[in-house]
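Reviewing the structure listed below.
The complex appears here minus one protein chain, its other protein chains still in place.
Lettered A and B in written order, each chain numbered from 1.
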Amino acid sequence: MTKTLVKRVLLLLATLLLVTILAFVAFSIIPGDPTSSMLGVEATPEQIAALRDRLGLDLPIWQRYLHWLGGLLTGDLGESYNYGMPVAQLLATCVTHTLTLAVLAFVLIVVIALPLGLVAARYEGGVVDRVLTILNQITMSVPNFVAGILLVYVFGLVLRLFQPGAIVSPQTGWGPYLWYMLFPALAVALPRSAMTVKMLRGAILSELGQDYIRTAYSKGNSKSSALWRHVLRNAMIPVVTFLAMTVADIMAGSIVVEQVFGIPGLGKMLVTSIGNRDYPVVQAIVVLIATVVVVCNFAADLLYRVMDPRLRGR
Amino acid sequence: MMLQIQHLKIAFPHPKGHFEAVKDFSLSVEEGQVIGIVGESGSGKSMTAHAIMGLLDRKSVQVSGSIRFEGVELLDLTRTQMRSYQGKDLSIIFQEPMTSLNPTMKIGPQVEEALRIHTKMSAKERKARALEAMALAGLPNPEQLYPQYPHQLSGGMRQRVMIAAALVLRPKLLIADEPTTALDVTIQAQILDTLKEINRKEGIAILFISHDLGVIRALCHHVVVMQQGEIVEAGDVEQVFHHPQKAYTQRLIASRPTRTKLKAGGSHG
Partner (left out) sequence: MRKRNWYGRLGLVLTVLMVGFAGVGMFWTPYEPTAMVGADKYAAPSLAHPFGCDQLGRDILSRTMEGAGSTLMIALAVLAIGFVAGLLIGAFCGYYGGVVDALVMRLSDALAAFPSILLALVVLAVIGPGKYNVIGALGILFIPSFARLVRGEFLKYRDRDFVRSARLMGVPNGRILFVHILPNTWPTLLSGLTIGFNNAVLAEASMSYLSIGVTAPDVSLGRMLNEAQGVWSTAPWCMLCPALVVVLTILGVSMLGEGLRERMAA
């Protein structure tokens, strides 16, 4: 186990390193000079040279990368071209919004999908299962941002349960803040919940056909107790992996849904910064999001090993 | 008479009409008896075993005739009523020891599961009884095996775990559905010895199902030969073995693996 753990951690670090290299190189090969957008067209050559020097733009690319990476590790994400302030400071509140949104969406997916998946599998072929299958197929086909638009329209504009576009900060208190995040999180969570229901139902049904379930019945288990005591744990193993992959999807969904609800999170900042060609901010956000995804996949891999005793010793 | 099966018929829906896996099967098992059912694969012997245990899917499989256990007609019981027999008075072990245990559950809890379902024993009492059953099933160091997972054990050991789980409530009848087919010959012989001992010591009746008449001969008093869902021959095991009446039975004897044939062939003559 220790050996595997060390190997996994090394792999994680290598992946993260690759992520930073990709993010850095992608923005270093862009033609054009960030100084012109920062200083405007009337800048004197001296001004430009001074800024280039300050930003380290004349150094070779690998030195710039190492410098940037060093800053990244110490929490110095560089300076925004557009806002003229440190990126770390700029992103601090954005991170709170996006992480809250993502965590809430994840919780919603689990809370919505697990009971429904169980019910659908328990009563396979029944009315509930059939209705759920149809609803599922439809929900899966609604893109995050379309779900978001519908939610804003129905709950924001028509039912007036929240005020579209109003920004609530976490300082207001947890209650109002979570309420503010609930509908965006729902928009992110809905399509994935549907996929998770389908996945869980399939996993449970495939486990129900296994030989050890026949053994469980032969000992006098009812269908429910066979499901709870035997099937669930085995069926959860693939579902956990699936949920970890969901994190990548949640982050992607947040980028778009933040735009729908006007939440000033990482996604909105990313889109704005791409528009402004504010590359230090874009780089930092890309690395942040990719790191969250990579670390979650790592955690899922570990969890997978803990849940499946067959993989434990390895 | 402990178990009495009369005119059992098992049918499946099939695209082309309906398929009768068992056509007319009758059998009686007395307390403490060891009876064998032998036949090729597809002869309906496993189906019969599953029918006795109430493991056939009620929605898709039609079972008719009569299965009486201690005077109670099992085919008339509801699923809930049937559950009070499963794992208590009636137990079964299966052909596939590699897949018949839950891969994510420790050995101990799997062995004592019937106790948890059918009795109000405390965890401590359950564990003591489980360890006892594991020892009876011929598992060395039960205490050490108790917290292990199935994948850490060999096929033979897993089958012994299955036997321990089946014995934990001292059933009146143990159905063994080809329990040694997936195992190699030496392990097979050891498991047969264990089953014999269980029958002798605990007086548990065994219904042993196999495609191998030699294996049945090593264990059973009586044998029933099945072909395509029907009984073609029945009687004392030595009688059937030495003087098979039907060509089908002769074929079953002749098709046995060489190693056992050589051994049995010596006594034959």
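As a convention for this text, a residue touches a chain if its C-beta (ideal position, glycine included) is under 8 Å from a C-beta of that chain, and two chains touch if they have at least 3 such contacts.
Please read these numbers as outputs of a predicted model, since none were measured by experiment.
K.L.:
Which visible chains touch the chain that is not shown?
P.N.:
Answer for the hidden chain's contacts among shown chains: A.
K.L.:
Where the complex has a chain not shown, which of A:151, A:270 or A:300 is the residue touching it?
P.N.:
A:270
K.L.:
If the hidden chain were put back, which of A:260, A:284 or A:300 would touch it?
P.N.:
Hidden-chain contact among the options goes to A:260.
K.L.:
Given the contact definition stated above, which residue among A:48, A:69, A:128 or A:142 touches the chain not shown here?
P.N.:
The single option touching the absent chain is A:142.
K.L.:
Per the definition of touch given earlier, which of A:72, A:197 or A:286 contacts the omitted chain?
P.N.:
That would be A:286, which touches the missing chain.
K.L.:
Just checking the interface: what residues of subunit A touch the absent partner chain?
P.N.:
Interface residues of subunit A facing the absent chain: 15, 18-19, 22-23, 26-27, 29-30, 137-138, 140-146, 149-150, 152-153, 157, 248-249, 251-252, 255-256, 259-260, 270-271, 274-275, 277, 279, 282, 286, 289-290, 293-294, 297.
Everything below uses one rule, namely that only the chains that are shown with their structure count from here on.
K.L.:
Report the residues of subunit B in contact with subunit A in the complex, numbered from low to high.
P.N.:
53, 55, 79-80, 83-88, 91-92, 94, 96, 99-105, 113-114, 117-118, 149, 151, 162, 165
K.L.:
Name, in rising order, each residue of subunit A that touches subunit B in their complex.
P.N.:
Counting only subunit A, the residues touching subunit B are 210-212, 214-222, 225, 229-230, 233-234, 237, 307-310.
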